[in-house]
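Below you'll find the structure I mean.
The complex appears here minus one protein chain, its other protein chains still in place.
Chain naming follows the written order as A and B, and within any one chain the residues start at number 1.
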Amino acid sequence: MADTAATHAEDPSRRDFIHVAAAAGAAGAVAAIAWPMIDQMEPSSDVLALSSIEYDISKVVLGQEVTVKWQGKPVFVRHRTQKEIDEATAVDHDPAQFNGLRDKQTDASRVKPGKAEWLILVGICTHLGCVPTFGQGDYGGWLCPCHGSQYDTSGRIRKGPAPLNLAVPDYSFLSDTKVKIG
Amino acid sequence: MLRKALVLAATLGLSLAGAAHAATTSEEPKDVHWSFEGPFGTFDTEQLQRGYKVYHDVCSSCHSMDLLHYFDLGTPGGPFYDSKYPKPSDNPRVKAIAADFKVPDVDSDTGDAIQRTATPADTFKDPFANESAARASNGGALPPDLSVITLAREGGPQYIYSILTGYEAAPAGLTVPAGKSYNPYFPGDLTAQWHGAGPVPKGGLIGMPFQLTPNRVSFDDGVKSGTNQEAYDVVAYLAWASDPHQVERKQIGFSVIIYLLLLAGITYASYRRIWRGIGH
Partner (left out) sequence: MSGHSTYEPKTAFTRWLDARLPILRFQAELMDYPTPKNLNYWWTFGGILAMCLGIQIVTGIVLAMHYTPETSLAFNSVEHLMRNVPYGWFLRYFHAVGASMFFLAVYIHIVRGIYYGSYKAPREMIWLLGMVIYLLMMATAFLGYTLPWGQMSFWGATVITNIFTAIPIVGNPIHTWLLGGPAVDNYTLNRFFSLHYLLPFVIAAVVGLHIWALHVPGNNNPLGVNVKSSRDTVPFHPYYTVKDGFAIIVYLLLFAVFVFFLPHSLGRADNYIPANPLQTPPEIVPEWYLLPFYAMLRAVPDKLLGVVTMFGSLVLLFLLPWLDTSKVRSMRYRPTMRWFFVIFIVVCLGLALCGANPPDKPLIPNANIGFNLGDNNINSYVWLSRVLTAYYFAFFLIIMPFTGWREKTLPVPDSISTPVLADAGAVAPAE
């Protein structure tokens, strides 16, 4: 029986479950296709393989530092002298100095137990991202040439505009001579 | 004049194309099957490990696998995957395999070219420094990179297996030049080398001599390493290396087909509902 176009209008059965189910199914299919399109921008497995590096620290001379590249960023591996360690820990024992720290952290919390001579920090100034220079500044740590932030021998901000201490990355000692960073 | 040259070139082109095909022959690949074939295929991890050992002990002295990183060996579905180490670069087996190799690098202090220990992030070490060195060591032939070899040859895994196990003594009357071996499964045209009675033998001259002698590789899991077993396992490894995601692909595909079948059913019902009563 021929029908007219009028049948399609305002029929409450249009909102039947089957149409909702079909629409929902189609939306699911679109989401399933869209997910890989979005996920593909995540780091690929060869980039992830470089998300941690191992470094032989026996090459770092006492009193010096080496800069290694990790995840595209500079990381300072500093072999501290006893004098530098003492200067850093002295601040922890002096309440006046410790409370004067902008970003209060003890030196002990920034090194591994029993390995206080090794200071491993992300070499990016917490102000606007420049790489601080080794050994400069009043506190014997680092001086950032861009805007004058000065860090002590524990990498803590002491003077200048930087808000936070130099970041300590995830790292662990695989042996006395090898660290894994990341 | 130009027209004559064009016609000549076209005819030559046509006849060359014809000649190359008409005379190139080889035996059909052997009928052998692996666990990864078919829509529900999977890899046998032990087989992949044995296959890797064959590649490492036998093939890697001439054939590179540039597109693989050492960490690939520890990815899910790979030969040395360990669920305790979801990050393949942490996998101790993978680290040990990588550490066996020295790869070229530049000393950051002096700028000199050095050899350093490989890490999982490195690609498989190349046996030769460059193509010329590879050719010089192999009588002018370039051992192909094996990263995608089962996809890069007609007949895929069956073809590779047939080549590796199919070496035969050259039939009397066939002149085999130095540095080449007769293989009936390798495509070629032996008309120029055939001086015997009867039809030209099928097959060709391959630059690689027979490699998979029995017991050349000793398998850690104790499986007997005859020629066929070595070939069977190394081809499985090569198939994994060529297409490492194939099992995941098929498993996802199964779910997708089921979902689409259901969705087709529901949408068809919706369509019939909407069109009910419309004469057409």
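As a working rule, contacts are C-beta pairs under 8 Å (C-beta built on N, C-alpha and C of every residue); 3 or more make two chains touch, one makes a residue touch a chain.
Bear in mind that the values here come from a model prediction, so they are computed numbers and not experimental data.
Among B:A99, B:I114 or B:A152, only B:A152 touches the chain that is left out of the view. Looking at A:S45, A:Q64 or A:T89, the residue that reaches the missing chain in the full complex is A:S45. For the chain left out of this panel, the touching residue among B:H33, B:K102, B:R116 or B:R249 is B:R249. Within subunit A, the residues in touch with the undisplayed chain are 1-2, 4-5, 8, 14, 19, 22, 26, 29, 36-37, 39-42, 44-47.
Although one chain is not displayed, its contacts with subunit B can still be listed: residues 2-3, 6-7, 9-11, 14-15, 17-22, 24, 39, 66-68, 72, 144, 147-148, 151-154, 156, 187, 243-245, 249-250, 252-254, 256-257, 260-261, 263-264, 267-268, 270-271, 274-275, 278-280.
The definition used in the following text is that only the chains that are shown with their structure count from here on.
Subunit A and subunit B have centres, each the mean of its CA atoms, that are 41 Å apart. Of all residues in subunit A, those touching subunit B in their complex are 1-3, 7-8, 13-14, 16, 18-19, 21-22, 25-26, 28-29, 32, 45-46, 48-54. Residues 69, 71-72, 75, 87-90, 119-121, 256, 259-260, 262-263, 266-267, 269-270, 273-274, 277-279 of subunit B are the ones that touch subunit A when the two sit in their complex.
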